[in-house]
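A single protein chain has been omitted from the complex, and every remaining protein chain is retained in its original position.
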Amino acid sequence: MRGRPLRDYLLGLWSVAALVYLFIPIAIVAAFSFNDPAGRFNLEWAGFTLDHWKDPFGVEGLGTAFRNSITIAAISTTLAVLLGTFMALALVRYRFTGRSAADFFVFLPLATPEVVLGAALLGLFITMGLATGFTTIVIAHTMFNVAYVVVTIKARLQGMDTHLEEAAADLGANEWATFRKVTLPLIAPGVAAAALLAFALSIDDFVITNFTAGQTSTFPLFIYGAARQGVPPQVNVLATLLLVVVLGLMALNLVLQRRRAQADATATAPVRAVAHPGVAQ
Amino acid sequence: MSRESFESALERLLAERRHNRRRFVGRAGSAAFATSALGAFLSACGGAEGEGGGEESEERAATVNHPKEEFDEVVFSNWPLYIDKKVLRDFRAETGARVKYIEDINDNQEFFGKVRQPLQQDRGIGRDLVALTDWMAGRWIRLDYVEPLDKKNIPNERNLTDNLRNVSFDRGRRFSLPWQSGMTAIGYDSEQTGGDVTSIEQFFDPKYKGKVTMLADAREAASMVLFMQGKRPDEATIDDILAAIEFIDEKNRDGHIRRFTGNDYTGDLQRGNIAMAQAYSGDVIQLQADKASLKFSIPEEGAILWSDNMMIPQKPRTAYGAEVFMNFVYDPEVAAKIAAYVNYVPPVKGTQEILAKQDAKLAEDPLLFPTAEDVARLSGYPNLSVEEEQQMNEAFEKVAGA
Partner (left out) sequence: MGLRRRRLLTPYLLLVPGLAWLVVFFLVPALTQLYVSLQDGNFEIGYTFQWNWATYSEAIADYDEQFLRSIRYAGTATLLAFLISFPLAYFIAFKAGRWKNLMLLLIILPFFTSYLMRTVAWQTILSDNAFVTERLRDVGLVAEDGRLLATTNAVVAGITYNFLPFMALPLYVALEKIDRRLIEAATDLYASRWQAFRRVTLPLALPGIFAGTLLTFIPAVGDYINAQLLGTSRQYMIGNVIQSKFLVVTDYPAAAALSFLLMGALLICVFAYARVLGARNLEEAVV
């Protein structure tokens, strides 16, 4: 009993250190958003300025590229999570012919180099007569995101016991109701993690997007193009801004959650006794 | 980019008047399959292709006629940060047409990889103008992927500087016009080198071991060594080039060359990680703003003068519009505006005088306006056949992994 605080303390320290490590380059990116270089290259510290923050969309094309990236990420994540969650459920919860083949197949996009995926997709779109642009980027992103979503949610589902779902079935719930009221809440953390991962992957993708983008611009494409002649500090501003906004939303969510939990604690006490399973309804 | 169904593409293929026999066989072959899905894949991969007809392009160039027509938009694919956007607005004010300016060319090969399939299938790529570097421009011309220029629509073409008029890949400039030129030579930190760098020999001086970078481009890297060995790159044979690559391999193995870079030598130069880099003139001018000790010199052995060339890809929406735009940027006033912004070598005569009135210092900069002496030491890239090019790239790839 006495050793526990120390072990926990060390674990906590390690975790904080790991997170700090993750954020070191981010700190540099954020810091350089305040840099004031004389030329076009934002590589060495020259002086502090808030100019870029006052006008983050001042660079032509950057705003459009940024907006495109966010929209594409939102759409492809939603599609991938829908398609992928159902696939994961099928692959873990059911036994059927072709299961191991499907299992194996879902891994393949992860094992293929992006250069090849991108070029192959481009060839396909041309053959289909589909003009490359926004739609084709979404299609491509959904494709690789589905694979990531399936693998992530499978990890959550495997070994998760089915007692609760069986109990629901015993109580007369059909498959859809069981899914909605029991399974879904149980796998929610896994789905949320998968969604977050998919969104980040989509926002950050360069290689495949480069091939399938046509004339549409996305944030990574813009940066790659700009890197050739100097990435403007406004890019750093937007990157930092995105981080701050997401973090802010999260903090808001936490606060709301805690308020709700407090409200629930007082409201549900009498109700719980009545709804306890095993009591005849 | 227009949506073309496979059927309409098929119709155009069969209705085409290009009758170069080998090509027609290739096309007909793929056309016959086209109705099946497999055939679709085959043509996507590029079935058998004939060579670009040399005689045919001559014919087309001689009889080219792009009549005046209404156009409301010109689609131009170019490299990033290669234009002052005000120029586009000026164009709109003057002609009423807008320029859809797409900065999606980051690398010649990469861009080619993106558009080669429609090109091979004889379709348009949704652009009226592209700007590609000499050797890639030569490839497109050879493969007949571009429209000849109707010089009647480009009177300002007479302003083209003399040394760029007759280039080996486009004699008489019938398919292309330079957008901007630049030089590849040595960019260096005069603090680290303790003085000026005037010779390529200094680049390979053992005291700079691990402190120099070369470009990860076979042509650029090999050319630098060729200059040092006393050969002009545009006259070099494939054997000369392979020997040069062997030399680079040696220097790389013993760690003299820190690494092979794309445009990211700028970071190493500015941060002081290296003393010298094989660099582009325009980049160094920009870097000087933040680090005054950085310099660029044309070594006594010579340097490469390259150009990015405007061309009209096949099946544009408006060849006439593209030519009007080319004419517009060959006006010395407009060229001066662009040069002031991008800091590369303008191909338009008369630019220097106009620029002198706006920015005297820039007008004197030999990196924008090389003197006659400099020009004598400049050379274009090596001229290679397709097989030789592949040989060169493969040999270089084993050395530099790129």
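To keep things simple, chains are lettered A and B as they appear, and every chain counts its residues starting from 1.
Going forward, contacts are C-beta pairs under 8 Å (C-beta built on N, C-alpha and C of every residue); 3 or more make two chains touch, one makes a residue touch a chain.
The model shown is predicted, which means the values in this text are computed figures rather than measured ones.
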| item | value |
| --- | --- |
| Option from B:Gly124, B:Gly267 or B:Pro366 whose C-beta touches the chain left out | B:Gly267 |
| Selected from A:Val59, A:Ile72, A:Leu121 or A:Ala168 as touching the chain missing from the view | A:Leu121 |
| On subunit A, residues whose C-beta touches the chain left out of the figure | 3, 7-8, 11-12, 14-15, 18-19, 21-26, 28-29, 43, 82-84, 86-87, 89-91, 93-94, 96, 99, 102, 105-117, 119-121, 123-124, 139-140, 142-143, 146-148, 150-152, 154-156, 158-161, 175, 189-190, 193, 196-197, 200-201, 203-204, 206, 219-220, 223-224, 227, 231, 235-236, 239-240, 242-243, 246-247, 250-251, 253-254, 258 |
| Residues of subunit B (touch criterion as defined above) contacting the omitted chain | 26, 41, 44-51, 107, 109-110, 112-113, 116, 120, 139, 142-143, 210, 252, 258-260, 262, 264, 267, 271-273, 386-387, 390, 393-394, 397-402 |
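The working rule: only the chains that are shown with their structure count from here on.
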| item | value |
| --- | --- |
| Distance from subunit B to subunit A - Cα centre to Cα centre, in angstrom | 39 |
| Touching residues (chain side subunit B, partner subunit A) in the complex | 1-6, 9, 40-41, 43-45, 79-81, 85, 100, 102-104, 106, 110, 113-114, 117-118, 121, 126, 262-264, 266-267, 270-271, 282-283, 286-291 |
| Subunit A residues touching subunit B - in the complex, by the definition given at the top | 37-41, 43-44, 46, 60-61, 119, 122-124, 126-127, 129-133, 210-211, 213-215, 217, 221, 224-230 |
